[in-house]
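Here the complex is missing one protein chain, while the rest keep their positions.
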Amino acid sequence: MVSNFLFTYQGNILEVDQHVDEEIGMFFMRVSWDLDSFGLEKDLIAAAFQKEVADSLEMKFELHFNTQKPRMALFVSKLSHCLFDILSRYYSGQFDVEIPLVISNHLDLKKVVTAFRIPFYHLPIDKTNKAEVEKQQLELLQKHKVDFLVLARYMQILSGDFIKEYPNKIINIHHSFLPAFVGAKPYHAAYERGVKIIGATAHYVTEELDAGPIIEQEVARVRHHNSPSDLVQIGQDVEKVVLSKAIKYHLERKVLAYRNKTVIFY
Amino acid sequence: MVSNFLFTYQGNILEVDQHVDEEIGMFFMRVSWDLDSFGLEKDLIAAAFQKEVADSLEMKFELHFNTQKPRMALFVSKLSHCLFDILSRYYSGQFDVEIPLVISNHLDLKKVVTAFRIPFYHLPIDKTNKAEVEKQQLELLQKHKVDFLVLARYMQILSGDFIKEYPNKIINIHHSFLPAFVGAKPYHAAYERGVKIIGATAHYVTEELDAGPIIEQEVARVRHHNSPSDLVQIGQDVEKVVLSKAIKYHLERKVLAYRNKTVIFY
Amino acid sequence: MVSNFLFTYQGNILEVDQHVDEEIGMFFMRVSWDLDSFGLEKDLIAAAFQKEVADSLEMKFELHFNTQKPRMALFVSKLSHCLFDILSRYYSGQFDVEIPLVISNHLDLKKVVTAFRIPFYHLPIDKTNKAEVEKQQLELLQKHKVDFLVLARYMQILSGDFIKEYPNKIINIHHSFLPAFVGAKPYHAAYERGVKIIGATAHYVTEELDAGPIIEQEVARVRHHNSPSDLVQIGQDVEKVVLSKAIKYHLERKVLAYRNKTVIFY
Partner (left out) sequence: MVSNFLFTYQGNILEVDQHVDEEIGMFFMRVSWDLDSFGLEKDLIAAAFQKEVADSLEMKFELHFNTQKPRMALFVSKLSHCLFDILSRYYSGQFDVEIPLVISNHLDLKKVVTAFRIPFYHLPIDKTNKAEVEKQQLELLQKHKVDFLVLARYMQILSGDFIKEYPNKIINIHHSFLPAFVGAKPYHAAYERGVKIIGATAHYVTEELDAGPIIEQEVARVRHHNSPSDLVQIGQDVEKVVLSKAIKYHLERKVLAYRNKTVIFY
């Protein structure tokens, strides 16, 4: 049906991926095609697709144009490794994205961010002001027309109300191989347990802590002589690569999230 | 001190590894040396070492001669992949070990085992006879002078009384990346959680389920299109390699277990 | 076009994968569908597809029915690790295949093979009889209606004439990470070069030594203290897994070879 739609309007298919979840009988598809000689005006495509395809198939769909760069906000605290990795890819053009702002509860990374000419907002958080700060954050995100958020080792837990504003649009990096070592200090927990491999997990944030749909995971080998601080350092290399991969998949609209899982068409 | 001891009796050191756990102030060492021109009779070494070295350092030690092959018992149920992998290494001489017996609660693998001319004991287990069967198992192990046990996907939980007879001498393979997915059906749990990487863990069995000292772990990447049965199959390749590595480390006395962790001198 | 063909005859698509090599403008596709309520007799499908689809698209295609088990011949010499791994998967049903015969230039593995009730042919090779032996081998393969061959560490080089009989139907495992270390003794060459990672490569055999289309590769980490014989042992674990993966892809018709490369639809 989708192919027929594109065929009808002479769309030249560039990429197509599909997946069937047989257990629940759901079909997933990602198609990209060339608009150059497409037989429909850009503004009419969504309505035509809805009527000619989606309605009859009870299909939900999103339509994106790659001429429109996604707008990504970064939330950071004190650790710089993920931030640098993201900014380095932004700088080199590997990430085709706008970064209209970075928000932090600390000042440590202000210099790094402003060196890239990105506005930096310092919104300190304590026990008393969390709801107020989240309100300010949301206003900033809306003002800057942010499409999605990345928590690049942001050391605060977002409230359910905040998360609801950006469903499957907040990417977090957790410094363990989830579901092992949920919560704080996972490297120390890994050290205590004596694991031989540590990991990192990029996932969409949901209300339940560290339990949202997993986008990407990677691991690294450790040995008995590695101290907890070795694990932190070894793990940081994994974190930054995993987070950047997840961002890239998200930017290229290759992630379909459903039922607390993800389909990744890479 | 240890080096001095060997130096005194003109022992030619072949391999030496050491490790300090700074947190708890404990020192670990593994030394192998040549007995050819060693200045002490084989039978006198342990006592001399105790007196000249271990006593003053409050050191615990084990002395093994590689002329004496360890005797390993295998416990299996129905799945053959780990059993084949172990027997294949036994056959090719990669494992320098005696396998005096295999014990199973099912008959499925009897043919495989007897093809290798290894005695196979069929001891079926149900809710009523577990204690009785464990008694028979222990008698068989003692009769066959078994040094250590390998649970090669043996689908029964051993009692605490049984485990106490073989402390840090029972190696189990758990089909998940521990501590994630403890207990039954870990591949199905991994599928439900939507992880991007699955794993397997070889560990010494302690009373707490799947919580003993980890010897080795390995992982494999999975994708959204992999069904639970794909995960089982992908995982089996990981399980067998991890278990055989753990056995090899154990056979070569490269594993020192303490405080629910392991030092592995590979 | 392919989808339309299946749609026309009411074929229920089970799996579909496609790939475009943009550089050379070639399209690859693998479709599996259910024959249960398909609107064409089994024997008529190929001709109909040729006429209705392939002709107009200048497409080459193969049609396989999964009710027909592929017939695989194994060639071995003295090393047992790959053989055991293959036979273990054959035994457990993971490989849906017939193994009508094993051919070897040595007797070492005869017992292993016959324990699985597979005919074993011993055809010793020396400098004088190679052409004659290859003739005997080809006769045996034809007599046993073999579909494809696996060289499971078979230590002989096949002649170009032999290879031509089974284009992209002879799978070899080379014990290096190709194209590094082509030819004999790759582990020793790897040791000499001081690499930190070793590997294995499964590929289709072509006339040029170790230069055919690569099906699968995998690696393992080594360190300065690993001797050449350590590398052999570490590498064997990689070899057997890589070879068995390649066999599985081939068995499931997931490999399309072209221009000395492979498309693998896993």
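So that you can tell them apart, the chains are marked A, B and C in the order they are listed, and the count of residues begins at 1 in each.
The rule is short, and it goes like this: a contact is a pair of C-beta atoms (placed from the backbone, for glycine too) under 8 Å apart; a residue touches a chain by one contact, two chains touch by 3 or more.
Since the model is a prediction, treat every value here as computed from it, not as a measurement.
Asks: Which residue among B:S3, B:T114 or B:S229 touches the omitted chain?
Replies: Residue touching the absent chain, from the options given: B:S3.
Asks: Out of C:V2, C:L141 or C:L178, which residue would touch the omitted chain in the full complex?
Replies: In the full complex, the listed residue that touches the missing chain is C:L178.
Asks: Tell me which of C:A54, C:I125, C:I157 or C:V219 is the one touching the absent chain.
Replies: C:V219
Asks: Residue by residue, what part of subunit A touches the chain that was omitted?
Replies: 79-81, 84-85, 87-88, 91-92, 94, 112, 115, 233, 236-237, 241, 244
Asks: Using the document's contact rule, name the residues of subunit B that touch the chain not shown here.
Replies: Touching the missing chain: residues 3, 16, 18, 221.
Asks: Which subunit C residues would touch the chain omitted from the figure, given the whole complex?
Replies: 19, 22, 177-181, 193-197, 199, 213-219, 223-225, 227, 260-264
Following the convention adopted for this analysis, only the chains that are shown with their structure count from here on.
Asks: Please work out the Cα centroid separation of subunit A and subunit C, and write it as a whole number of Å.
Replies: 39
Asks: Send over the residues of subunit A in touch with two or more other chains.
Replies: Within subunit A, no residue touches at least two other chains.
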